[in-house]
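Removed from the display is one protein chain of the complex; every other protein chain stays in position.
We call the chains A, B and C, going by the order they appear; numbering starts again at 1 in every chain.
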């Protein structure tokens, strides 16, 4: 059974020498804080009816942010629906993310320079795409690496298996990041699989498997950084399992009280990643309440601006729903387009 | 990396104490010889135009027969198209097998008492069925175990993964027998997967994985017998990898000269399972040329009778192609049936 | 650990469709020990729509349980259970997530009986929520009934109301053939109707005239029946009586009832929310045009989703799904022809 990589204890103590420079630790914390702020504000917007169904990531900031920080800007990030934190860390504008969750078309066309594939719904189907993008990069000598996310539940789908095998066979520069957050909606990892150490699957595919404390930003960042380096050096894929916890409901529509004991939530909250990182930084003298306040003020301003920009996006026209079906509009779509335009 | 279980050396020497009684060793050899005879005669029939495309199993007799002998009659066998040897060992009448490969409907309706699912074509799709049959058995307390076959190539399909995971989660009484015969048509196992030790995948699913010399009847039989016992005792599934070799073309339509060096065939033939077993028995004084002759005479007679019975099967009526679509004939099929009957 | 038995099975109650489905499952589990109910989140949680709410508590975790997150596995595993004599009732959360299972559907579910000449059969039910109209996330509003209808050997049932859903589901579970049971999300909770408390079965393979009229026949199923009835109510105010046929079972298709209606009215508009091209409406229209040709006074029109994916864009998604206005526009055109 694979051991779990960890650098920082739950109380914020460094367990051994940290592989990251002080500035990086601060940068990592700031990015996590930014993500948490996004999540909290997004939930508020959702309650106000200003976003659609929103999948929260509370508790998974270290896993998502740590992994994303290991990328270069020209690397690709392949998220699931839950990876808003990862996506904004890798450059997706907040405004775009908000419009996405508002199900506004302007949120679905990610800016040209942002190397993030769109969030998607059908579980695990993005993983073969990740392998294709990665392999295209090595065939063309692009030097990019692909970071592909999937959940514990998602590992059960056939596509997860096929993608892992393709990646290994083609030695594709891709890092699979499984966030084992304990739940697939109401199904706990123990009922999803018999061996809940997902990193143990890597050996079967002939790739390295690493299990990391997914609430330890330092550990995730470092493990993924090494996996990215391997991929970039042409040594092929890695399977990283980040053990974390979905502190929140599955989405804003979910009521976890129906299937799990929410009274244990307090204990879980103690293991959450932000407090740990903040304690580490505070212990090093690298963070303070004043810093926190200043950061929050910045984040509020940034988010407010993003909301304002999102609100300014023009309403889509009815006929837009039959645009972009093919590169050129075909007769059937043309007919539909005209009918929709007439109203 | 998993070690390979072996009891009998290629030259027929016992490498350690054998776990099978002398009568069983003889029974095993006789069953393999019977299978080989079937295969050889089937190829001849195919060349005469009296069978359709036929997937040979030459070289895989120990894997198929050894595994099947580990079953009780009330256990289920779930074959791929290549498992004629396994199927006839588990009780499928030769006549039915021949009619199957003649693509005659009478060969597709296996006798009621024979617990063999039909041969099938779409790779790996039978594995979830095997889990369902197994789980049904444990839910109803039937006490049956399911032996499910798949090839090295077949392990790449998503269904293989989903079935292994379901089996582990439901602790279903099923034994997965992967025949790693080196090839998936023209694709060698090394290009099918990066780690060619398929048994290494078992750990990821939380089930035991065993690699066995698939050309050693004793080893296969014993390993599968243990796996069946575990399953029957409620301890869940096992993944057995039998390492063997497809000595023959993929099917009677295939020309392996297009993709592999057939000059190395002699060396491969030396590792084939029948000679090894015969040498073992001969060394023990349990087999002789006379026994062999007598057995062959029996097998010829049995096969001739099966061919005769198969030849006597009445030609299907044209309208039969729209029968058995639903339990009761529905209007659309009725219309088709009448049109076909009128001709 | 089993919870108390459900209330006595007499009388009627006003139920939503999801409640009626829950009751059908409950009664099937109680009546037949071979019945198993499984899928993603159907156990403790009771299903994303609560269709299996309380069933695990009442019938035990051996008969009502969660599976891993893998639809091909779910349907393939159901095939195995059925082959071995069980009566599996699988839930796939949304019909758009049936796609990974289509290989099992096309390769096995519909083929097993035919290829084995009746030796092996797969009496199973797969339930899935389909269709739009309630602002679900992307791919949660798909309507893939035409794909299933093109798999010979498979039956396809799409109920249009609580009482029909209950009786059809109980019939589907008893049916010797595999049945895909598509439940319009829009109908799950939108209306209630009197549903008899005792178990009852409604015959599969029968279309129904749900409103009589002489001017034109509207042919629909599932969530579109209500839309057609709305349209018919509007038309009636203008003195035009539209007949509405609820197909209910897509396969086997009840051609006689549909043609009977069209022969009477001389005009037909077929309505569904799936995309138009190669949708099931094409099959219905083709059959009408062939079988009722000499009685037709106007071309058979189709009012359907457009030839585009169901749009994931909330503020405009309602332009995709047919509504009474679009149906009436087609009716008007057909009446002028």
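Going forward, a residue touches a chain if its C-beta (ideal position, glycine included) is under 8 Å from a C-beta of that chain, and two chains touch if they have at least 3 such contacts.
These numbers come from a predicted model, not from an experiment.
For the chain that does not appear, the touching partners among the shown chains are A, B, C.
From the set B:43, B:114 or B:187, the residue in touch with the chain omitted from the display is B:187, counting the whole complex.
Of the listed positions A:139, A:229, A:294 or A:308, the one in contact with the omitted chain in the full complex is A:139.
Only one of C:12, C:286 or C:325 touches the chain withheld from this view, namely C:286.
Only one residue in the set C:18, C:300 or C:327 touches the chain that does not appear here, and it is C:300. In the full complex, subunit A contacts the hidden chain through residues 76, 105, 108-110, 112, 117-118, 120-122, 125, 127-137, 139-140, 158-159, 162-163, 165-166, 169, 323-328, 330-332. If you put the missing chain back, the residues of subunit B touching it would be 52-53, 81, 102-105, 108, 120-123, 153-154, 156-159, 184-187, 191-193, 258-259, 315-318, 320-322, 325, 332-333, 336, 340. Remark: the residues of subunit C touching the chain excluded from display are 72, 96, 99-100, 102-103, 106-107, 110-111, 114-115, 138-139, 142, 144, 146-147, 149-150, 152-153, 251, 253, 274-275, 277-283, 285-286, 288-291, 293-294, 296, 298-302, 307-309, 311-312, 337.
Following the convention adopted for this analysis, only the chains that are shown with their structure count from here on.
Separating the CA-averaged centres of subunit A and subunit B is a span of 44 Å. Residues of subunit C in contact with two or more other chains: 68, 70, 72-73, 100.
Residue positions of subunit B touching 2 or more other chains: 158-159, 162, 165, 169.
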